[in-house]
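My structure is below; once you've seen it, I'll send some questions.
Of the protein chains in this complex, one is absent; all others appear in place.
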């Protein structure tokens, strides 16, 4: 006889969100697995200065394109820099970049999308401006920003985040349009809930599903966009390795020294895999219709 | 509906004006000088100054802006600084390849991603679901330029089945066109297939728990119809939005694919123009893009109304 | 109808070979235009459009007679008027041209076949100047076109060379095509570099721009194109053993990396700091990093490049193992106060990408405060013309690559410009160098010229006007079935000497 069928739930106070969240994570192997993987990747990137045995910018031109060896665990790149150190440092930069870009674009995009979708008057002007912003290519922004602020992470983040904002705003707005007339929204408005809270409590949650997908995508896209900018010649300066630039620098050597592309590539894939799995598991958790399923 | 379309098209004008201004300013903010790029790295300062004067770049930014706007008002996008050709001409010749590529990619994406996403949602948490999601994740963690490179290596260089590069318009025959488009399309759509598969799955999962799905099943509607007719349409808003957004991202994001496969499209045009600071070309192309985006987004918004009768504007 | 598809290293957009010095425009121009004289494989000027010439005994008057039957692509005959106009436009723009004009009283065309150059003072380099192979080059075009001010790029391509430009097929940055010019009259002499008889190698030449080198190489392997101008060293292994592909250098030491320091701003306004920096540099590092394969590069300390007849290793230290201790001592002696050194790094030119890092590492090692600033080439071009201090957007070190052609003569080599603020970037001010260059221009004796050249080189290493960072050989790859027998030169030339 399963013991979980308690006669009634504790009434004192609902368990804190944090506790609920934590227990949810522990119960779901996918969630736990992806979280652990994510944490490990973040940890080794944050610990890059401790873990790397070489300076990621130190060149030894004579020792270029070397395969894995006791000195260079993952081999060297085309300038004879230690690939392991570069991947570690690159991971750090790319993770920061991805996190910042997705954070900024999701927050801004969400706010704009909610406002445009909910307030009829704002919709047209705001979305037209978004259409416009969408049209400005990231590349041009990157060029302009790099020249204004230098090729650093803040510039990159802004240059990559700006074109993502209207995309997220559109997505959110679309969902808002389809739920804003839902009776439960009406009911909440009818019980005097201030508009901001209505947006936050009743409208925003419906956007979470597509948003999680889009955000994990932005995460990956940020890293790759940076790589593409590198490919087109607008990446970070050479002393700052990022996964993207390592990959794009390694591309010409793909046949001769595939590890240069593969190592950061695998790191990137694992990172994105972890973020995605976590995102998926999270959305399953957040949706009550699925969350109760496996509990007995 | 007609009213909506007209209003939107009118609203596009200020959008494009703003875009034009922002782009104009961004370009002038970005250092770099078309005169220098053209004249090369050994030209003397006097030469550069003469060229700048010749191009009217020595005038104040305000004057240049007003002049450009004035020309724009007459429907003139100006002439390329580098090649002296009219910008409209340049865009026109470059548009075909980009549109072909985008159309193929979107077609492939929809044909692949939606069924996959539906399958994954339907078989939620099954092996198929997990498999599809894993592949989707891989799909957007591999950089386009690596994918393109590997595809060329395998299918063109090693197997010699397909051309490495270039573009053949449809006029050259479907076979040639398809042969040139296949690899770029695969390369370009991978990311979007991944994205749209995932968004389809996510929003379908939202809907599959609804009561009307149960009603449809109670009517004895086959699963395929339950999924595609009832559930998918209710899940369509985010999907359509993302498809639309992907389309816009795609048009501007084809640069890498165009570079790798040497397709002379608008993506490449704009990158080259940015790198060469060919102001009129950059400005003109972006204006053109913003018009396209306004159109695409108009289509998306119209499709909202068609998809969901509850939506009002 | 034979067609050859060629890929140059950059997109062709500017068509005017006087307006720009871009290598891509030069390649294009050689298909279409001709000069009065042309350099042969030994670097000596030979008559090209000129049938015969006469020098007055005082060498102050030169009379040139044009070849008979020369025609422009628009069907009009080539006349002296056209030559005069073309030379005028060229000399407005070109440094050597300006020197020539400074020495010239007037150029005129008494009749359609004749051009007379009246000099004010002897100008030993007259024929070299008229045969100048690198841009801006004295190509001859119809007068109506040559009348365009030089600040305006011409868009109509009408030359008298072996190929006619097909304007209708030109898509800037994408493709261009050329057809054999039926009325072209090749000279009887065998072909030798830019000089001699030019027999079109194909009926039609199609120029396709392939922005990605990897794609270009793959296209060549797949038989989609027949010629790739520049094979990056890192991609060469892919072509070794490839079917139907020949890989060939343009020559030895065809290109060179160079470094310029900013003479106007600290710390490099101090000659001692420049010397300290020089002492820390090591060509092998640059070449290993940028080229990789030791078979493809050469250590070369010659300021006029190792392809120059005046090449010498006099004074060069960077070709040897660097003496870091000495460099540090020099730096200390200079009183260097930790002023920031800004190295400009072009992100969109892979061929120069590694230089900044190598320099930064070397200078950091001797204790300099180095910062690499990355930007695209267009930004860099504007940036490097700024004379301001680094804090206000100026710079300290600029590195680039040159074709040896551009460096071979002390007159055309911009790095040896010692005119200070009015000269080439870096704004090196060295009156001695300028004086030596003047002497070189006037001198016509080869041995003496060599001496002057060596003196210039010595001076360069003393004052550090610029630093050669090593040479390498540029390679072309092509389909031998179609292009075997192409005339060899430092520039791709699509003709052959014999049938």
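A, B and C label the chains in the order they appear, each numbered from 1.
Definition applied: contacts are C-beta pairs under 8 Å (C-beta built on N, C-alpha and C of every residue); 3 or more make two chains touch, one makes a residue touch a chain.
In this text, contacts and distances are computed from a predicted model.
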Record-based protein name (UniProt) of the chain missing from this complex, from "Peptide/nickel transport system ATP-binding protein", "NADH-quinone oxidoreductase subunit K", "Dihydroorotate dehydrogenase" or "Amino acid/amide ABC transporter membrane protein 1, HAAT family": "Peptide/nickel transport system ATP-binding protein"
Neighbouring displayed chains - absent chain, whole complex: A, B
Contacting the left-out chain in the complete assembly, out of B:46, B:172 or B:223: B:223
Of the residues listed, A:47, A:67, A:149 or A:205, which one is in contact with the missing chain? A:205
For a quick check of understanding: of B:7, B:67, B:92 or B:310, which residue touches the chain that isn't displayed? B:310
Tell me which residue among A:96, A:152 or A:188 touches the hidden chain in the full complex. A:188
For chain B, which positions touch the chain that isn't shown here? 1, 209-212, 214-223, 225, 229-230, 233-234, 307-310
Of the residues in chain A, which ones touch the absent chain? 2, 4-5, 8-9, 11, 14, 182-184, 186-194, 197, 201-202, 205-206, 286-289, 292-296
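Keep in mind that, in the parts below, only the chains that are shown with their structure count from here on.
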Chain C and chain A - chains in contact with each: B
Between which chains do we find the greatest number of C-beta pairs in contact? A-B
Approximate Å spacing (C-alpha centroids) for the pair chain A, chain C: 47
If you average the CA atoms of chain A and of chain B, how many Å lie between those two points? 22
Measuring from the mean C-alpha position of chain B to the mean C-alpha position of chain C, what distance in angstrom results? 39
Overlap residues in chain A, where contacts from two or more other chains coincide: 143, 147, 232-233, 251, 255
Set of chain B residues in contact with two or more other chains: 30-32, 149, 153, 259, 275
Can you check the complex and tell me which residues of chain C touch chain B? 11, 13-14, 19-22, 93, 95, 135, 149-153, 155, 171-175, 208-212, 214-216, 218-219, 221-222, 224, 348, 375-379, 381-383, 385, 400, 406, 414, 422, 424
For the chain A and chain C complex, residues of the former touching the latter: 57-59, 61-62, 64-65, 78-80, 143, 146-147, 150-151, 230, 232-239, 249, 251-253, 255-256
Could you list, by residue number, the parts of chain B that touch chain A in their complex? 7, 11-12, 14-16, 18-19, 22-23, 26-27, 29-32, 124, 133-134, 136-138, 140-146, 149-150, 153, 191, 194-195, 198-199, 202-203, 205-206, 209, 237-238, 240-242, 244-245, 248-249, 252, 255-256, 259, 270-271, 274-275, 282, 286, 289-290, 292-294, 297, 300, 304, 308, 310-313
